[in-house]
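In this view, the complex is presented without one of its protein chains, the others remaining in place.
We just call them A, B and C in the order they show up, numbering each chain from 1.
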Amino acid sequence: MLKKQGHLSIVSQQQIAEQIYEITCQGPLVTAMTNPGQFVHIKIDQYEDLLLRRPLSICDVNTEEQTLTMLYRVEGNGTKRLSEKQVHSQIDVLGPLGQGFPVEETKPGEVALLVGGGIGVPPLYYLSKQLKARGVEVIHVLGFQSKEAVFYEKEFNELGPTYVTTVDGSHGIKGFVTDAIHEQNLTFDTLYSCGPNAMLKELTERFADKRAFLSLEERMGCGIGACLACVCHLTNDPEGASYKKVCTDGPVFKVGEVVL
Amino acid sequence: MLKKQGHLSIVSQQQIAEQIYEITCQGPLVTAMTNPGQFVHIKIDQYEDLLLRRPLSICDVNTEEQTLTMLYRVEGNGTKRLSEKQVHSQIDVLGPLGQGFPVEETKPGEVALLVGGGIGVPPLYYLSKQLKARGVEVIHVLGFQSKEAVFYEKEFNELGPTYVTTVDGSHGIKGFVTDAIHEQNLTFDTLYSCGPNAMLKELTERFADKRAFLSLEERMGCGIGACLACVCHLTNDPEGASYKKVCTDGPVFKVGEVVL
Amino acid sequence: MSRLAIELPGLKMKNPIMPASGCFGFGKEYANFYDLSELGAIAVKATTVEPRYGNPTPRLAETKAGLLNAIGLQNPGLDKVCNEELPWLEKFDVPILANVAGSEMEDYIQVAERVSKNKNVTALELNISCPNVKKGGIAFGTVPEVAAELTREVKRASSVPIYVKLSPNVADIVSMAKAVEQAGADGLSMINTLLGMRIDLKTRKPILANQAGGLSGPAIKPVAIRMIHQVSQAVDIPIIGMGGITTVDDVIEFFLAGASAVAIGTQNFVDPYACPNLIEQLPKKLDEMGVDHVSELVGGSWKELCNVR
Partner (left out) sequence: MSRLAIELPGLKMKNPIMPASGCFGFGKEYANFYDLSELGAIAVKATTVEPRYGNPTPRLAETKAGLLNAIGLQNPGLDKVCNEELPWLEKFDVPILANVAGSEMEDYIQVAERVSKNKNVTALELNISCPNVKKGGIAFGTVPEVAAELTREVKRASSVPIYVKLSPNVADIVSMAKAVEQAGADGLSMINTLLGMRIDLKTRKPILANQAGGLSGPAIKPVAIRMIHQVSQAVDIPIIGMGGITTVDDVIEFFLAGASAVAIGTQNFVDPYACPNLIEQLPKKLDEMGVDHVSELVGGSWKELCNVR
């Protein structure tokens, strides 16, 4: 029985874009977080008005220093309260959870296209680092609403070519990530993506026949497969009783495997 | 319309006896807190699992420095969370509330006997200071469970003769405050008291015909007279529909005025 | 007309926010904190024929995100309410929703008849749902036919429109609502408190002297929203929504569910300025949502057209 739950201590926390925070925390639990695309489930404080844990993706890990970095957007009460937590205070973390991106599907020398939208960008960072370390050529396409919402552009640039799009054109290429892929004529051996459903749907339509892996988001209860809050239908049985759980079978699925 | 609600900043907090904490906080609201026996109603934090304010007595005030000191016992969730608050953080305070001890009922040169039981002791401190400043001779009888629960003995001693009792005899006189009053043959012109109901009942029986003022405790909602949570019957109409509210008509009542 | 002003039967309100009955006395205490004329309306404490002391103390117990109360309809009685409490409120420019309670049908009729004659009382709220009185009261609130009969009689006796305050402690709130609508109710107030209890581990007894009490506060908000969502689609009379409102977002949620105005209960105890604060915050929230008038939101969660965006 593996111990998957523990307290991490916050070592830094800062705002890095509009509503976007970067938090780094430390503890032995981190050593198990080796698979990009996995997530952790966080109990932000002990006050019971905020009952459930909150799922956040692993954005970066330093296993030697046992530090975990996450990026999050302040959406509601939970992320707001997380943003108010002070350095040195603790958070209760369950994880790593779920199935991450299959790094090994891309061979050294091949090209991986990493496509992220908004708060779907964070898990791609750890993924990109691992792919690069493996000798894979990484290209990033990162979509945001506007200039103010852009983050980690520099960090991704250090790992490989990075195209940033904004919906309003205030920074980078105007439009959606799919526009950029088209305009820039980007080709790849493997596609890895995380972002809003609409984006994932669009990518599925275009690249259904490609080697592609998509990370999904769904409201979660337990995060470990017991509550059935996070299920989705299978593409080959879209109305039936068969299903996958985003928390344990995902969040990363092969393109076309599940109904978006 | 007076502004009775505001935020005070915690300037110190320390444990002074078993489960007993002393907290001092600062802010302009404090300047109005001139009447001992009044209380404040505190919203400990903004988390809504702990919904209501908590009533705490004014134990000491420095109007010049705008500091308010309170002593409290960790009973349940609210006081526990208060004890975890850090210096410099804020508490939301409503007050001063209620009718305090009538200091002016005791003339300079007269003797006032101040009798406190357990967590009823705190308001007597500010009272004693004011009586003494007025030229009243103050005698204190303070009852506790045991040695570990005793607090502020030195502080009271500096103001006047102080008899401490403990139920188990581990410190001071063994027994109840009433035993001490009897044994020591203490006489007085005015009696002021705050403590558990059983103690107040005993004092009422003995001193019903004296000039005596008792401070009551009752579970409170609003603290300002609107919710009718804290009512008590009048002694002259013990079954009827007339009533007093502990929060606004009290917490201090003349001995024999209300049903304990 | 201001973007907050609304008009419901008997209630011409500057804004859609009022304190809930029993959580504001007859206004005197809160008048120390702000000008009561700022309020959309005031729902005053329940009035019965005779003065009542109510239940023994303790009358309150806190629960997670909730409050249990067993005040027991303590009030100064019909005479004093009509001769002192209501006249005192006349100096404020605010309509009064007078909460009517009793043990027998006759009590309700007597209170309704007389209270509705006070000049600032522009509507009555029929409290058929108070969980804290032992006789009669509770049956009125859980049997549609009984509630309907009471509504009919009180409606006849009253010289102003009547709102029936529904109890959430029923299996089928829609039947209750429809029954009182058919019986002539001009509006609904919902929800009253859920029946609950807390036991003290030290004494091993219920904390409340009355044992059970009414649960209010944020804990019950989802129940209120669900009931208002159901009922507002089934009746044609307006609903004054309440149950756990603490923020302006909560206010909006009640409108979207189907309430036409809202009442603030427990939160007044937490923050004496709760009502004026919410009134102040409301226009800003409407701006954020791109809404001109608060009434555009009513029933927005189930009315097709309202769901812009």
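Rule of thumb we're sticking to: a residue touches a chain if its C-beta (ideal position, glycine included) is under 8 Å from a C-beta of that chain, and two chains touch if they have at least 3 such contacts.
Worth saying up front: this structure is predicted, and the values here are computed from it rather than measured.
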Sole contact to the chain not displayed, among A:Pro102, A:Gly221 or A:Gly256: A:Gly221
Residue, one of C:Ile128, C:Val180 or C:Ala219, that touches the chain absent here: C:Ala219
Touching residue (missing chain; options C:Arg3, C:Lys28 or C:Lys64): C:Lys64
Selected from A:Leu94, A:Val115, A:Leu131 or A:Leu159 as touching the chain missing from the view: A:Leu94
Residue numbers in chain C that touch the chain omitted from display: 63-66, 68, 142, 169-172, 194-199, 201-206, 211-212, 215, 218-223, 225-226, 229-230, 244, 249, 252-253, 256-257, 289, 300-301, 306-309
On chain A, residues whose C-beta touches the chain left out of the figure: 1-2, 4-5, 43, 48-53, 94, 218-233, 240-243, 248
Chain B residues that touch the omitted chain in the full complex: 48-49
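Everything that follows uses one rule, which is that only the chains that are shown with their structure count from here on.
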Euclidean distance of C-alpha centroids - chain A vs chain B, Å: 55
Computed distance of Cα centres, chain C from chain A, in Å: 46
Where chain C touches two or more other chains, by residue: 64-65, 218
Set of chain A residues in contact with two or more other chains: 48-49
